[in-house]
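Excluded from the complex is one protein chain; the other protein chains are retained at their positions.
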Amino acid sequence: MEIAKLKELTRQTAQKLFGGGVKMDPPFKLWREFNPQLAKDLSLHITGKLYSRTVITIQERQMVAIASLASMGKTEELKLHINGALNVGVEPHKVAEVLYQISTYAGVPAMNEGLTVLKDILVELNKWPISTSDHK
Amino acid sequence: MEIAKLKELTRQTAQKLFGGGVKMDPPFKLWREFNPQLAKDLSLHITGKLYSRTVITIQERQMVAIASLASMGKTEELKLHINGALNVGVEPHKVAEVLYQISTYAGVPAMNEGLTVLKDILVELNKWPISTSDHK
Amino acid sequence: MEIAKLKELTRQTAQKLFGGGVKMDPPFKLWREFNPQLAKDLSLHITGKLYSRTVITIQERQMVAIASLASMGKTEELKLHINGALNVGVEPHKVAEVLYQISTYAGVPAMNEGLTVLKDILVELNKWPISTSDHK
Amino acid sequence: MEIAKLKELTRQTAQKLFGGGVKMDPPFKLWREFNPQLAKDLSLHITGKLYSRTVITIQERQMVAIASLASMGKTEELKLHINGALNVGVEPHKVAEVLYQISTYAGVPAMNEGLTVLKDILVELNKWPISTSDHK
Amino acid sequence: MEIAKLKELTRQTAQKLFGGGVKMDPPFKLWREFNPQLAKDLSLHITGKLYSRTVITIQERQMVAIASLASMGKTEELKLHINGALNVGVEPHKVAEVLYQISTYAGVPAMNEGLTVLKDILVELNKWPISTSDHK
Partner (left out) sequence: MEIAKLKELTRQTAQKLFGGGVKMDPPFKLWREFNPQLAKDLSLHITGKLYSRTVITIQERQMVAIASLASMGKTEELKLHINGALNVGVEPHKVAEVLYQISTYAGVPAMNEGLTVLKDILVELNKWPISTSDHK
């Protein structure tokens, strides 16, 4: 892919995922403070080349990110990607369901951490309490 | 849910996920050797109550399981759920894509372990080599 | 087990473990906000069926919970179960000893996190400083 | 503690824990091949000073070790300590119960790995199948 | 090694690593509150016997500590050892480079946590912003 096209793709995907919802400093900002070239390389590699691929949908990709991050207890990054999931239209109940699912593999405390992050985001977006009747 | 219905749902979901593909002993068999009642309780709870829910599709659920298990390096269980994913119709390229995605969060060695498990299963199913042209 | 009996057993075990000591919101409250049915299922399964078993004593069970949670750095849940351990009569020095023991397997930082949680609880319960002469 | 007494205590505790059951090379052997002084220091520190303490019983200590190691998926070391637990008289059903308990915190695959190790040891000791009727 | 010499070596190494930079309570203080004898044993064993060895340099040792702690997300201990690294003369850019390196193995969120700890320390030491031109 030519570089101009990759930059544009990176920008568009970043906008979709992180352009709305709760206000958070993206890791890119931290990277750039340390090393602008590395920040650019990482961003083009991760957001431009990986997150922009379409073999799975962007919604599936965010569910996968949430499952991975919650399983490892990376709550800061999890907040970023739950927000990203909501930004691309994943329903809050589907995010919660992903977290119920990983409790079997990563344990109940990992699920609890994830649900707490999800609740905090929904509170901040004035979408809490979540309805408790419209899901199976 | 009444118990007879839960048992039937458990049986159906287990059949969909683990009834085909590579031959593997399910954990249920191990549990039953230690404690038949616990085996039954766990199976009804996990397969009947959790895996049978429809808030996310069974294909999404398997992608979530793969992301979680690969992130934690649980290769034995990962094999079970990659096989389950293929059984419910998740394309091998989508399984691989889930593994590419988690490399960002869980590291490249976690991805490598996952791809090795996927390759082993595809070899066993006579579906290897995977085509390398039909995915983005 | 019939359901009424299971509910009563769940209630009794929850009361023993979480009915005293430091004030903390149990995970059950969080689960219920998301999904009342799942909350009930999880509670009956974990507290009613697992924590109520008597193959090991409830004190041994809490030491096991502490070893597991401290080894994985799940400090929020660890606080809940250290409090639970104290509630069922595990001596503070025995809790500390469990944390010394896991330093060998999970590393010294995992022990330090655990000791910090234990100290925080003892401070909150006005039982700090711990005596330093009456153990081994 | 004077050094001669510490050495004798180390020897006695090592004998209790690792002197019977399945044949396994203890880590001490590996350490000594790399660095005899470090091997001696580690052994006196871990087995002599930590494992020999009596604030918790040696049976409780082994249950704690099993909970920690199974939670982290350290199966080689887990085998050593499950064997040690059986050597000091922890019943196989109590070992299994510890593994059921940690499934809640560390996930079901961690429990499965632990049960597999336990089963392998019991098979090797001609104590398999485990009775399935005499526990709760 | 005789005990007086070991104590002196422990004191000297502790002074080099933790005697300057940001103010933090060392784990030794926490250990001593629980168990003075264990605190002394651990300190002599870890700081006196391990950290004082010269097979690798003290600067290499701190890079290794940072790589290990950042990979496991032990941020409190990581802060202690990043401070220690700076105290023995490891350049901030070298610390950052260690964190870039482990992103491949432990994932980008682990790197982000590490960079955040490093930035916090540099801010506290009035050495922030880090220069962005003098590396590579």
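Some points to look at:
We just call them A, B, C, D and E in the order they show up, numbering each chain from 1.
Operating definition for what follows: a contact is a pair of C-beta atoms (placed from the backbone, for glycine too) under 8 Å apart; a residue touches a chain by one contact, two chains touch by 3 or more.
Predicted model only: the values in this text are computed from it and were never measured.
Shown chains touched by the hidden chain across the complete assembly: A, B, C, D, E. Across E:Leu17, E:Leu38, E:Leu86 or E:Ala106, the single residue that touches the chain missing here is E:Ala106. Summary of contacts with the chain left out: across E:Asn35, E:Ser71, E:Asn87 or E:Asn112, the touching residue is E:Ser71. Even with one chain removed from view, chain B keeps its contact list with that chain: residues 73, 96, 100, 107-110, 112-113, 115-116, 119, 129-130, 132, 135. Not every partner is drawn; the one left out touches chain E at residues 46, 50, 53-56, 60-61, 63-65, 67-72, 74, 77, 93-94, 96-98, 100-102, 104-106, 135-136.
Touch with the hidden chain on the side of chain D covers residues 27, 30-31, 33-36, 38, 42, 46, 69, 72-74, 76-77.
We take it that only the chains that are shown with their structure count from here on.
Where touching is counted per the definition, the chains common to chain A and chain C are B, D, E. The minimum number of touch steps linking chain C to chain E comes to 1. Steps from chain B to chain D, taking the shortest chain of touch contacts, total 1. Each chain gets a centre from the mean of its Cα atoms; the one farthest from the centre of chain A is D. Both copies, chain A and chain D, contribute mostly matching positions to the interface they share, with over half of the numbers common to the two.
Spacing of chain C relative to chain D, judged by their CA centroids, is 23 angstrom. Chain B has residues 46, 69, 72, 74, 77, 104-106 in contact with two or more other chains.
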